[in-house]
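For reference, the structure discussed in these notes is given below.
Excluded from the complex is one protein chain; the other protein chains are retained at their positions.
Right, chain A next:
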């Protein structure tokens, strides 16, 4: 089973996790920039974080045979802190980087005017940079948050088939599917989705444009939940092709919209580039 986890915060995970993920079949991940638990108070700390997502974390992942890409954005929670807003002005120089495959996570947290502004501005940045967008739907007041999110997407320059709305569940999946957006589901140990409900949604709505992620981060979460969903799909009668579609081909198709997806781990392995030195210096 080959697995592409389209949403995982590996910065917060250990090398044991990378090892277990590789053993479970994970060969590619996308790490969206988000908040770190501890609120940041200045743009410079975001830039160090973005640099880490563009350098150190892909290097770490490559050591375990996993291709690492990222999505960059000012997240909605911290968009409410005026000290962090200058990040929006610096994003364009980051969005041109090779490993950036979407703008994200953007969306709503508490549905404030500041979040409205940041969401609209960053959907425009995605359109300007020919990138798709990863849009987080809020944990609180989710159904209303999804409707407001879809309204802003419809008003944006970005067509819905270049938008992935994430953290969906039974209450939001139908409206999200009707919008024409890609559908993301986060499978967690306690909150969000679990494996059984995920399989039920796949049975009800089909595997088209569905992405399943672990959204594993610094909180209680499990980077092997993607594999759990794949195993349960097979046990419940889904075909291997359908599992591959959900866990590999759909994320490849969505992030491939960026034109920047490079799944050749050897090519992203930092030591690969040492060859040019080694061959001459030996």
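Here is the rule we go by: a contact is a pair of C-beta atoms (placed from the backbone, for glycine too) under 8 Å apart; a residue touches a chain by one contact, two chains touch by 3 or more; residues count from 1.
The definition used in the following text is that contacts and distances are computed from a predicted model.
The chain not displayed here is annotated in its UniProt record as "EboA domain-containing protein", chosen from "ATP-binding protein", "Bifunctional metallophosphatase/5'-nucleotidase", "EboA domain-containing protein" or "Nitrite reductase large subunit".
The hidden chain makes contact, of the residues A:58, A:145 or A:223, with A:58.
Interface with the hidden chain, as seen from chain A, comprises residues 1-2, 15, 19, 22-23, 25, 27, 51, 54-56, 58-60, 62-66, 92-93, 96-99, 259-260, 262-282.
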